[in-house]
Structures are given as structure tokens and as C-alpha cells.
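All protein chains but one are shown at their positions in the complex.
Letters A, B and C mark the chains as written, and numbering starts fresh at 1 in each.
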Amino acid sequence: MAPIFQDVNLYCLLPELVLLTGAVVLLFVRGAGRGSAALPVAATTVIVALAAVPLLWGERAVGFGGMIVKDNGALLAQALLLITALVSFAAAADALPERKNNGEYYSLLLFSLVGMGIMTAAGDLLVIFLGMEILALSLYVLVGFLKVVRAGMEGAVKYFLLGSVASAVFLLGLALTYGATGSTQLVAFTAPATMPALLPAAAVLLVVGLGFKIAAPPFHMWAPDVYEGAPISVATYISVAPKIAAFVVLLRLAGESAGPGREALTGAFVFMSVAGMAVGNLAALRQTSLVRMLAYSGIAQAAYILIGLPALSAGGAAAVSFYLLVYMFMNLGAFASLAHLSRRRTGTLRIDDLAGLASRAPGHAFALAVFMIALTGIPPTGGFFAKFYVFKAGIQAGYLGVVLVAVVATVVSCFYYLRVVMVMYGEEGGAGLRGLPAGVTMLGAAIGVMVVMTILTGILPERFLQAASAAFPLLAAGM
Amino acid sequence: MNPDCLWLLLAPPALGFLVNGLMGRRLPASITAAVALAAVGLPLAVALGFLLEMTAAPPEARVVATSLYTWLSDGDFQVRVGLLLDPLAMVMSLVVLGIGFLIHIYSVGYMEGDVGYRRFFAYMNLFVFFMLLLVLADNLVLTFCGWEGVGLCSYLLIGFWHERKSACDAGRKAFIVNRVGDFGFILGILLTITAFQTVDYGELAEIAATAPGDASPIIALMVLLIFMGAMGKSAQFPLHVWLPDAMEGPTPVSALIHGATMVNAGVYLMCRLSPLLNRCPEVLLVIAVLGLVTALYAALAALGQRDLKRILAYSTISQIGFMFVAVGSGMYALGIFHLVTHGIFKGLLFLAAGAVIHTLGGEQDLGRMGGLFREIPAVAVAFLAGLLALAGVFPLAGFFSKDAILWGGFQRFGASFWIVSLSGALLTALYCGKLFGVFFGPRRDEGPPHRPGALLIWPPAVLALGALIAGVLGLPMFAQDTLLSRFLGFASPAVASGQGHELEVIMTVFQGMVIPAFLAASAYLFVRRRRRMEELERAFPRAAAFLADGFGLDKLNALLLATPLRGAARFSARIIDNRIIDGAVNGVGWAAMRAGRLLALLQTGELRHYALSILAGAVALLGAALYAAGIF
Amino acid sequence: MPFMDQIPLLTVIVVLPLAGALAVLAAKGPRGVQGAALGTTLAVFVLTLLPLWSFQPERAGFQLVERVPWIPSLGISYHLGLDGLSLFLLPLTGFLSVAAVLVSWRRVQEKIKAYYVSFLVLETGMLGVFVSLDAVLFYFFWEAMLIPMFFIIGIWGGANRRYAAFKFIIYTMAGSVFLLIGLLLMAFLHLRLGGVFTFDMVSWFGFHVPLQWQYGLFVLFFVAFAVKAPVFPFHTWLPDAHVEAPTAGSVILAGVLLKMGIYGILRFCLPLLPEATVFFTPVVMALGVIGIVYGALVAYAQDDLKKLVAYSSVSHMGLIVVGVMAGNLAGMKGGIIQMVNHGLSTGALFILVGAVYDRLQTREMGRLGGLAGRTPVLAAFFMIMTLSSLGLPGLNGFVGEFLLLLGAFRHSWWIGVPAAATLILGAVYMLWMMQRVFFATYRGGRLGAVADLSRRERLVMIPLTLLVFGIGLYPSFLTDRIDTVSRLLTAAPAARVMAPMTADHSLAYHPDRLEETNDGTDFSRR
Partner (left out) sequence: MTLYHFLGLGLLLFAIGAAGFVIRNNAVVLLLCIEIMLNAVNLILASFARYLYGAEGQIFIFIIMTVAAAEAAVGLGIVIALHRGHGTLAMNRIKDLKG
């Protein structure tokens, strides 16, 4: 149980080390963190880290006495996170003012990636907590990065305070777990507990902390405000990355739990899922701001993913992984398009501002339309198969009721997603759009890739599905 | 008799329709007329050829049948497009083609200069095609096709002058009332199919002969339903309401469709089904009684009309009622006999009436006619001949047929039936007399008469000749097998013929005297004492209006059917559809929006509320988890 | 045709419109775009005609089968095939697509590229639905159609288009998501009982769904198809969508999309859930009968020309539902034929209504009238289509209607009699419409010059009219080819009624089993 030095095995943290190096360079090496050099350095770091992922693939590298397990699931999550970061970089290159000391920005992002890398690979609750805190502290600062923006500060302080409360709750859960089992290792959940009565409570408190990260009701209320206040590149990042990391943790938690703890977890998942589908979809109906609408949509999407968690026995892990994959493509794409459209502006972009986008920037309109359709879950986009897979897992595990709620919610979601599409294509003369950049920008290219991937996962999903089910083979097989 | 030539009867009118309908605009009027005439004349020649062969053949070999292709199939049950020319179809085709040909000739003159000249002939040819299809079909479904087709042509031709709203309304009414009848017809067909798996007339006849006794109720219901169709097409009470309005159409149309041919289709159909009818005497009784009621009712209504053509329309209804009396008496040949004679003299009357109306420049009001004999003597003679035939004066055609019908009814249903039908015949004489006022007495219209051309005079003249001699078909008198019935060769239900020939002769003589007497009296009243009659009418305006409206059936129909239907439609559209069903749908959407608004309101922006949400959520989940784990 | 062995014909048919969409995107200028769209639809139409020749009517089971694994991990394959049920729906779709492109020629002037792209994508979806033999593939196409239709209504529609578009898509989605659940449940049942998790419909046909599951599944399936069809209480999206959609959209909606509801019932409910079908038959038939009468009544009360035609569809589809549920050959054949017929006549009616609207800029019948004198050709075509719609013998409508009524009557007289009321009611509202638009005099003030149908419009209408007559006079071409599939479809539920408790399901809808006994050349390729 106690870590001994022979177990350290730094190899398993290879991507994190790369990222850490990059972050430190950006912070401390003069010239790297200033001006236009920051972005290439950061991007290079991320790409190198990404290159490390295939190196580790399939090895299940274990380090630190079992506290870090770099299995395929962690690597898949890490790949997704790094891609997210790249897209967010592209958005940041557009959105951030040049004169800032941008090195800090990118290094904070890299730190958060380190945090999430640790989170997703952790085999111990305390390590998860540490990873979460590394992630959270970086993000708090990033949300308020543009100090001059009032809304940004408001968002940052809300995010910070609420996030800290959630961390405290998570910690309480950790403490109770420790008390119940004498250990904070995830595998301890399956071991016979010394105080079994505490386990359900501990499990639920842990879920609260993670539920905050994935913005599942009733822990979701920060999300719209923070997304709206944060710089758009950060919002892009927050809407995807922490969710992926938190879901991986939830997957592990659910996969390792047994007995009363498992029942409590299942109940909490079902509750959050149903609440999320209701709240997210209904509240999104009346939003006028595009980013808030996307925030609520994100809440709803997380709720769909949550269906897969109680259904681990029925391939739920693969369903969740696949959904996360597709979610990354489509939600990232949506936010990236938003970032592209609202570059350098302070006010929020309203949905009505998009009127006539189809005739002014057909490519972008098409991309945004694809993402909206994918988020609705209509073929031929990946969103369809993502939902399909999750529903399948849910039904197989006997959660037909939840799935029925989900399909009704899907119908409701039609309205607000497709409203965006209709405004872009069916109306003319939106006032809110400034001159869009001409030519191919980095962000534009990123959006293009997202479009292709969103459609590709919808037409030929087999490879992606296989990757997803290979990610958590133990979970899928073990139950 | 080559069965393969049967299509020669059908093809020319269809081709005529296509030529005139598709290329009408590019053809000069003369060619249009020539095409239309040829389209009727050719099959007439063919039919006459067939007739010659048929009369030469022995009775059992008088059937020509051919089958073209399978139209519809449902497993073993098949509807084939097959044609059947037997004596009955022969007679009917000759009526259609013969009278139709004359009316086509007449129309060439009558419709001259009309904008829709080509359209008119196209429709007329189409009508002839469908009518022949109806007649020649060898099964019920194909007959139904012709049946609906003639209904369509009737609709199109009644509404021929489509700028006139009244014409359109009348056409629509005709179609819809006919459809009400056809509703019964098709149900009858469906019942036939479900019960016997066939619609072929020949097979049905066999079934009627061989089916066990307990099949009789089904057969009765079947025939009754089909009779409903016949009621619609042949304008029997209470489905007759469309026919008086149908006079909105051009006069040749009234003559051809609403006088001589189409309206008789019901009688034809019933005769076609005679083997089935013979099995169900109750249905025969129903048919006879309904025919009698119609005959009486329409004769009364005719008496109250002021419009020349409407009188003729009601008279048609009444006369078809007599035909149904004959059919109901089981004397199908007699029904056909009356059909033929009536077709001739009613066609004649309509054509002559058309000439009269033409002379008066479109005037149809009887009150403004009079003393036309001197202006148009040829037309008047023809018209009067038609009237005498209609009234049944010896030795014109109507005398023979009507006399036989009265006798048949007496024989089958007894004296009271005879008395009622005789009063119908007398009423006929009364309104015929009323029409004498058109030609005699003082002239009442202003302006110079437009003298009709030769084309408007010769066809009625030819028909008048027919009206004079058609009675021959009913010879010899006082015999069951007359010339026509021998040719037709119907099997009638056995009648207990108690009374002998003596009574029949007495009654014939009686009728032969009393009807002309009534006619003369009526003519005297309406020609010499016309003023008095008009004063009488003014003295009882309600009664007059009641008669003129055909006993107010149109109003009743509007009150009981049309208004409730419209009301139900409005109610369904505005209340059920818009408010209830769509309201529920939109209500769900509204509720979702409302819920969304409320949820957004919960997002107050205040940190403590957010924190409360997190903590309360945590406590709630915690409580639930502990409760579920059995700790509470 | 030997060369068809080499070419995956159905795939080509389904994919060609997509390729056409790319061509439209690449085309320059409105002429080029229109040309590309027209060329594509024409080519697709010609291709959809090919199966008519190679089809072997007497063979049970599917023909021109193509099958490759698509998503093996979920038991989904790319499986296409054709049987008598879908045989005529393909050319119908192809034909109406050509017609739709032609009627949009002048009408659609803005965002022309997007329009034709939507259109061609829609065509792919429609064709795909009719040839899919894998449930998920079916659903994939089924849903993929929604977006282009949503665009067509919402962008190029009338004044209230937004509302109509959303109503259309949400209504339809609401129905079809339950279908998705039903399909998943079916796959799980197949897993539990047959040992394989598969969405392959041909395998589904071969196994018997346990009784206790059938009822729930039937409801899930039926609601989806009932919305699309639309069956009586689920119809209110239809008038809005039809009225607001551009002419071509209405044509496709009425001509093809509504058929999918019936197609779905025939493809899924009847063969897969025979006992439940028998159980629910009274309810469904009652809804159908209500739809017949109710649709007619509501149509009669309309003032908007297009709405009237739209509601007439409710009535007609009600009759089709009654017929196909009647459980006998006549009703089934009638239903399948009438799907084609309704597509032709109502599609044509919408084209003509669009022509009226283009000329007078109004569809309110109170402000029309007297057009017959001005536009005789238009009036003539309108009259023919009206007559076809009200089931005049000799035209196509009667053929279907007669068989449907026969089927209904064979089922029970108390269904057949009210169903036959369609004869009267159809005449009532159809002729009333005809009169208010074309007869009497114009009521909308002074009427300027009104052009008759243009050459292009006639080009569309003439083949439609010929088909209307052709099917009406010689329907055997259709009935012969759908005979086998009708027998199979009616046999499936009927066998249950005869022997509800027997374990032997040899009479169940099982094309493959019948295929084995067939000694004819095998056109299917694996």
C-alpha cells in the first residue's frame, strides 16, 4: 500500500512530463512566453505530448505504487484532452489581445492538462483530488484572465468559490472513504469495508464533487455564467476538457464500486441524468445568447452521457467513451465556431445575430449547422450513434425509463438546436457580426477537421466504436 | 357475329373524345362536328349490323361476348374488362346510339357559335362512350365504371356554362346525389363479391338459379343496395332532387342524358339483374312501390312547374317511376319497352322544347309562351306528337307501354295499386295538357321569333316518326310475349294469372278513353281558360310554390343534410382540429417553453443560490443514498 | 439483365443524389445548378425504373440484395434490398423528384444552391428508407430526411414557415424516437431469443417476438408511423407543413413522405408483431375510419386551397390504413397501390395548386373563381387530378379505393360502410374546391392576364396524367408485382388468428425461407 521508490516508474507520466516542461518553459524562459512565440511553443508541447500517447498505448503502464495507471482509457481521454487544448489554442490565437503576457495563459492551460492527465490516470482518490485541484486552480485563473472584463471576473469568482465548495465536498467524501475502508485507493471500493455504512455516503459526496465538473444538476448552475464570462477560448476548453476528465474518473469510480456504494452511485447517476436532461433542455429553450444556450446544451449532453454510467455492465463504458469522443468533436466544433464568430468582441453573441450567416459565410454556417444537428442526434452525424450507443447500453442494463426520458428530451432539444440552424439559413441581416476573417485561419482549419470528424463518426463509426470499447476493456468485461 | 368487333362500338366515341378534347382548339368547327358525328354514327352502323345478325340467329345464340384483359384481381376473384352484347344490351345500345346520333346532329345546329363548341362535343362523345360501356359491360364493376363515367359527363355537361354559378351548383348537386346512390351501389357490389366471389352477370345468374334458399336474404340485400344506385341515377324519390336542377345544362344534354339515356340506366341495371330480382319478391315490391310513389309525386310536381324544361324533367322522373313499376311487377321487358318509347318521345320533347326556347331567344318560362303553332308549325307538330305519346294516347308509342304497365301492376299487386297508377297516368295527361298552352292561344312573348334552322327541326321530326311507330314493338297486344319481349327473352317470376284477357281488354279500352279525355280537358283549361288557371295559381300561392318546389324537398335536404354537414365540417375544423388536437400539441410546446422560462429564472446570478443548490443537492443525494442503504 | 450482377444498383440509386448534390455545389450560375439537379434526378429516375424489369414478381423475399457489414460491433449492416412493397415506391420517388425540380425551376430564385442540395439529400434519404433492410440503416435514412425537409419548409416556405418547419420536425421526431427505442428492444429480444444482437430485418422476420413484448413494441412502432402517415389524431403537423412548404416540398411531402408511414407499418408492424397487429387492428381501423370522415369534413371547411388538399390526404391515408389493416389480400394490395396513386394524384394536385398560387398570389378560395375560362389547360389537369382523387373509375384512384373498400368490407361490414362514405364526402369537398377555384366568376377584383400552364409545367403534368390513366386502366402491371408480398403480409397476422397458440410459425412472414425453395436464378449477392 505504501509507495516504494522502485514503483515510481516515471515513464507512465511521460505526457504529463512533457506538458510540465512546456509549461515551465513558457513561464520562466524569457522569449518563449512572450508575444507570438508563446503559441508555437505551447502547441509544440501539446503535439509532442500527443505523440507520446501512441507510445504508451496498450501498455497499461503502472506507476507510483498503483496510484497512476496509464491504461488505454486514460490515454484515450488524454488524447481527447490534448486535441481539445489544440483547438482551444487556435481559438485563443484569435481571441486574445496580442499585447498580453500570453505565456501565462498557455502555461496555465498546460498545467490544467497535467492536472487532467493525472486525474484520468489516477488509481487513488487523493491523486484524483490533486489532479482536480491542479486543473481547477488553472482554470479559475484562466476564466478571469482578461481582468478588464467585468463579466470575466464575475465568472471567475463564481467558478472559484463554487468550485472550492465542490472540492471540499469531494474531500469530505474522500475522508469518509478513508474511514470506511482504510484506504483511498479506488480498488478499495471493492474490498470489504470496515465501516460499510459510510461507503454510500462517501460515494455520493465524491459524485457531488465530480458532478460539479461535468455540470450535472443540481451542481450545474455555475456553467452558463462561467461560459458566458470567460474568454471564449477558455469557455471552449471548459465546456469539453474537464467533463472528459471527470467522466473518466466517474467511470473508474463506478467500475470499481460494489455493494451499497454502487447502489448509491447508480441512484445518483440516474438522478443527475434525468435532472440534467430536464433542466438542460428546458432551460436552453428560451436562451437568446448563443453561449448560454450551448452551456445548457452541454448540461443536457452530460446528462445523456450519464445514462451510460449505471449501465457499465452492458457496455456502458464503451458507450460513454464513444459519446465523449463524439461530444468532443461536436461541442468543441460548436464552441470553436462561436469563438470564430465572436472574435475580439466583448458582448455576447446572440442567436439572432447569426441571421444571414449562411449567405455571408457559407462555410461557417454549414459547420455550425453540422454541429447543431450532431448535438441533436440526427444522422448522418456522430451525435446519432453516440446517443444510439448510450441508449442501447441503458436499455440493456434495464434503465428503459431513463432512456425514454432521454428520447423525449431529444425531441425538446430539436427546437433550440435547430433554431440556430434556421436563423442562419432562413433569415437575413443579422446585426451582430463584424467582418469575418478572410482566408483560412488556424481556427477555421480546426473547425473543418471537427466537421469532418463529426460526420465521419456518423457514417463510419466502427473504428471509433472499437477504439472506445478497447479503452476500458476491464470495465466492460468485468461486470 | 364476331365478338372481336365489339370494341368497334366503344372505340369511336372514345377516339372522338380524344380528338376533340386534345386538339379541339386547332380544328375548325366543321371538322369537330364531323368527328363527333362520326364517333356516334360509326358504332350505330356497327350496332345495326349486329342487330341484323342477332335477329337472324336463334334465341339462344343471341349473345356476343368478349373479354379483353383482367382489370383487377384479388386472389381468385377477378374483374375482367369484358363486353357482352345480348338482346337487352342491343336494345339499350340502339337507344343510346340512335337517339344519341340524332341529338348530336341537333347539337351541331344548337350549339353553333358557342365558345365551348369543341368541349361540348368532346363531352358528348365521352358520354356516349361511358354509356355504351355501362350497357355493354359484362360485370357489375365495369358497369359501375360506365355508371360513374356517365355521372361525370352529366356533371360536366350540366355545368357546361361554368360561368353561371347556378349551373355549377346544379352539376355538383347531380354528382353528389348520384354518389349517394353509388354509395349503395358499391356496397352492393362489395357484398356481391364477399358473398359470391364474382361480379360477372352470367355467373350471378347461375348463382341465382342454383343458390340454396338461405342465400335469398343476402341476394335481397345485395339487390336492394344496388337498387339504391339505380335510384340515384334514375332519379327516383327521394334521390331525384338533382334532375330538375340538371336542366341548367344545354338542352341537347337534357335530351340525351337527362331524358333519353342516362337516367334510364337504373332500369337497365335492374333488368340486367333480373335473375337475382326474381328470387326476392320483397325487393320487387319495394321497387314497384317506390316507382309508383315517384311516378305520382313527380307528376304532381310537374303540374306545378312554370319552367318548360323543368316540367319535362319531372315528367321524366315520373315516367321512370312507371318503368320501375314495370320492373317491380316482374315485367322487365315491359320496363324496357317503356324505356325505349319514353326515350324516343322524351328525347323528342326536349329537342322540340329546345327549338321552342331557341325561337323565343332563351325564354323558358311557360307563362310567357303561347300561340307558337303558327310560327314554328313543324316543331309544334313534333312536340304535340311527343305530348300525345307521353300522355299515352292511342296509337302512339306511349299508349302501348303505359297500358301494359298498368295492367301488369294490376295483375301482380291488385286493384288498389292499379288505381293509384292510373291516377299517375291521368296526372300525366293533365300536365301534358298544360303544355298545349305553348302552342295555342294568344302569343305572349315580345319580339320577333328566331326561326330554328333545319338541323333543329329534322331530328325531332325523325323522333316524332319514331314515337308514332314504336308501339309496334309492343304488338301483339294483350299477350305476354310481344315482339320486344320475345327478342329480349326475360324470365319473369311466375305470376298467378287469375284474370283473363277479357278484363285486360276492358281496362285497356277504359284507359284508352279516359286518358285522352283528361288530356283534352286539361288542354282546354290551359289554352282557353288559361287566365283562370293563372288566377287560381295566384290565389293559392303557397300551394303553388309547394308544388313548384317539388314538395319542398330541396329545403328539407338543406335543413337535414347540407346544413348539418357544413356545421359538422366547421366544427371539426375550427373546434376539434384547431382548438382541441392542435391546441393540445401547441399546449405541450407552450408548457415546455414555460418550464424553460421558469428554470432560467431560477438561475438568478446570485452566488448563494448556486451554492445552496450544490449543497442541498448533496444533502438530498446523501439522504437518499443513506435511506436506500437502510441507515435511516 | 446480366450486367446488374456487377453493379450494386440500389447503392447507386441511393448515392447518386448525393453525388448530384456535390455537382450542384460545384455548378456555376443558376442555370448550371438547375441543370445539375435536373440531370441528377432524371438519372436517378431512370435507374429506379430498372428494377421494374428485372423484378421477379413470383419470388418471395428480397431481390437485388446488397449486404456488407457496416457496424459489426453493434450488429448493424449495410443491407439493401427490394421487394414488391418497395418496388413501386422507388420510381414514384424518382419521378416526383424530377417533377419537384421542374416545378421549382422559376419559383425558387434565392439560395438556389442550398435548395437543390437539400432536395437531393432528401431524395437520398427517401430512396434509402425504401430499400433499407437493416433497421438502423432504415432509421438512419428516416431521420436524415428530416433536416432537408426542415430546410425546405423553413427557408423557402410561406409566411408562417418557421412555425410549420419546427412543428414538422418536432412532431416527426417525437414519433420516431420511440421507433428507435422499439428497434433497440427488438434487437435485444433477438439477442435473448436468437442469440445474436442484430438489426438485420431479414433475421428479425424469421423469429417470433414473444407475446408480452409485442403490444408495447407495436405501440412504439405505430406511433412513429402514425405521425408520418398521418393517422387521425397525429395529423396536425400536416396542414401546416403542406401549406407553408413550397410547391415542390408539398409534392414530396404528400407524394413520398406520407407513404413512409404506411410503408413502415407494413414493413415493421405487420410481419414482426402479428399478434399485436391482430390485437390492435380494431383500434387502428377505427382511427382510420375516423380519419376518413374527419379528414373529409375538415377539408370541406377549409378556405385555403392547399389546406384542403392537405386534409384530403388525411382522409385518403385513413382509407389506406383501414385497408392494410383489414388483413386480407384485397386491402393489402389496395393499400400498396393506393400509396402510389395517392402520391401521383395528390402530388399533381399540389403542383397545380402551386401553379394557381404563382399566377394569382393567393390560395384563398373565396378570392378565386372562374379560372376555367382563362386557363383551360390548367383547369383540365386540375379536373383530372380531382377526379382521380375522388376515385372516379378509369383513373388510378378508383383501382386502389375499390380494393381498399373491398378489403375493409371483407373484414367487416361495419368498417366497410363508413369507409365507403369517402365516395360521397370526397365528391363533396373536391367538387366544391373545383367550383370555387375554376368555375363561376373571379371574386378577387379585376383579373388581369393569367397565363395558362407553361410548357415546362405541362411537361410535368402530362406524364403524371398518363400514369393516372395508365394505372387506372391497366393496374395489373402493379398488382401482379405486389401479389407475392401482399400474400406474405396478410398471411403473417392471419396465421396467428387461425392458430394463435401453435408453436410452429411456418406461416410467419419469412421471405428467406421461401427464397430457399425458389429454384430461380439468385440475383442477390452477399
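Just so we're on the same page, a contact is a pair of C-beta atoms (placed from the backbone, for glycine too) under 8 Å apart; a residue touches a chain by one contact, two chains touch by 3 or more.
Model, not experiment: these values are computed from the prediction.
Undergrad: Could you tell me which displayed chains border the chain that was left out of the figure?
TA: A, B
Undergrad: Among A:G63, A:G211, A:G229 or A:G356, single out the residue that touches the unshown chain.
TA: Missing-chain contact among the listed residues: A:G229.
Undergrad: Which residue among A:G73, A:G103, A:G123 or A:G144 touches the omitted chain?
TA: A:G144
Undergrad: In the complete assembly, which of B:L22, B:V115, B:A209 or B:L612 touches the absent chain?
TA: Among B:L22, B:V115, B:A209 or B:L612, only B:L612 touches the chain that is not shown.
Undergrad: Out of A:G179, A:P362, A:G448 or A:P473, which touches the unshown chain?
TA: A:G179
Undergrad: Considering the whole complex rather than only what is displayed, give the residues of chain A touching the chain that is not shown.
TA: 126, 129-130, 133, 137, 140-141, 144, 147-148, 150-151, 153-158, 160-161, 164-165, 167-168, 171-172, 174-176, 178-179, 182-184, 194, 224-225, 228-229, 287, 292
Undergrad: Since one chain has been left out of the picture, which residues of chain B touch it in the full complex?
TA: Interface residues of chain B facing the absent chain: 600-601, 603-608, 611-612, 615.
Going forward, only the chains that are shown with their structure count from here on.
Undergrad: When I count C-beta pairs in contact, which pair ends up with more: A-C or B-C?
TA: Contact tally favours B-C.
Undergrad: Hey, how far is the Cα centre of chain A from the one of chain C, in Å?
TA: The mean C-alpha positions of chain A and chain C differ by 43 Å.
Undergrad: Indicate the whole-number Å distance between the mean C-alpha point of chain B and the mean C-alpha point of chain C.
TA: Computed from C-alpha means, the inter-chain centre distance equals 37 Å.
Undergrad: Touching at least two other chains at once: which residues of chain C meet that condition?
TA: 170 - these are the residues of chain C that touch more than one other chain.
Undergrad: Using the touch definition from the top, which residues of chain B touch two or more other chains?
TA: 589
Undergrad: Where on chain C is chain A touching in the complex?
TA: Its residues touching chain A are 70-74, 111, 114, 136, 139-141, 143-144, 146-147, 150-151, 154-155, 161-162, 165-166, 169-170, 173-174, 177-178, 180-181, 184-185, 187-188.
Undergrad: List the residues on chain B that touch chain C in their complex, please.
TA: Within the complex, chain B touches chain C at residues 69-75, 77, 141, 144-145, 148-149, 152, 155, 159, 162-165, 168-169, 172, 175-176, 179-180, 182-183, 186-187, 190-191, 193-194, 565-566, 568-570, 572-574, 576-577, 581-582, 585, 589.
Undergrad: Using the touch definition from the top, list the residues of chain C that touch chain B in their complex.
TA: Listed in rising order, the residues are 167, 170-171, 233, 235-237, 294, 297-298, 300-302, 329-330, 333, 370, 372-373, 387, 392-394, 398-399, 402-403, 405-406, 409-410, 413, 416-417, 420-421, 423-424, 427-428, 431-432, 435, 438-441, 473-476, 479.
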